[in-house]
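Sharing a structure with you now.
Our next item is subunit A:
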Amino acid sequence: MPAPESLFWVAAVTIGIWIGIFLYCLSLERRLSKLEEETP
Partner candidate 1 sequence: MAGVEVRFSGLSKRFGRRAVLRNVSGTARPGEVLVVTGPNGSGKSTLLNILGGLLRPSQGEVAYLADGRTVPKEEWHRHLGVCAPDLSVYEELSAVENLRFFTQVRGLRLHDRELAAVLEQLGLKGSDFFRPVKQFSSGMLQRVKLAQALVHRPEVLLLDEPSSNLDEAGHNLLKELVMAWRAQATVVVATNDPREVAWGDQVLELAH
Partner candidate 2 sequence: MTKTKKASLALLFLWFCVVIWAAFFYAPKAAGFKGESSRIVFFHVPQAWVAVLAFCVNLVASLRYLRHRNLLDDARAAAAARLGLLFAVLATVSGSLFAKVMWGSFWNWDPREVSIAILLLIYAAYFALRQAVSDPERRGSLAAAYAILAFVTMPFLVFVVPRIYWSLHPDTIISAQGSVKVQMHPRMFQVLVGSLLGFTGLFWWLYSLEVRLSRLRLRREEGGE
Partner candidate 3 sequence: MNLLIESFTILRKELTSELRSRVAVSSVGLFALTTLVAVAYQIGPYRIHEQDRPHLHAALLWIIVFFAASSGLPRVFVKEEDAHTAKSLRLAARPGAVFAGKFLFNLVLLLGLEAFLVPLFAVFMGFSVANLPALVLVLVAGALGLASSATMVAAIISRATGSATLFVVLSVPLVLPMLVFLIQGTRTAATVPELSALLPSLRAVVSLTGVTLVSSAFLFPVVWHD
């Protein structure tokens, strides 16, 4: 049976992954908005 601490670390890593995905998508969003302004 895993200890509660290990569950904490799994949760932390999952949130870390989520933050990574979110920031990556956010940067895509920014770049895309800029491109949309440049293209007529």
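In this section, contacts are C-beta pairs under 8 Å (C-beta built on N, C-alpha and C of every residue); 3 or more make two chains touch, one makes a residue touch a chain; residues count from 1.
Candidate selection criterion: all candidates are chains of the complex that A comes from, given by their letters.
A quick note: this is a predicted structure, and the numbers were derived from the prediction, not measured.
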Which of 1, 2 or 3 touches subunit A - same complex, any copy: 2
Of all residues in subunit A, those that touch candidate 2 in their complex: 1-2, 7-8, 10-11, 14-15, 18, 22, 25-26, 28-29, 32-33, 35-36, 39-40
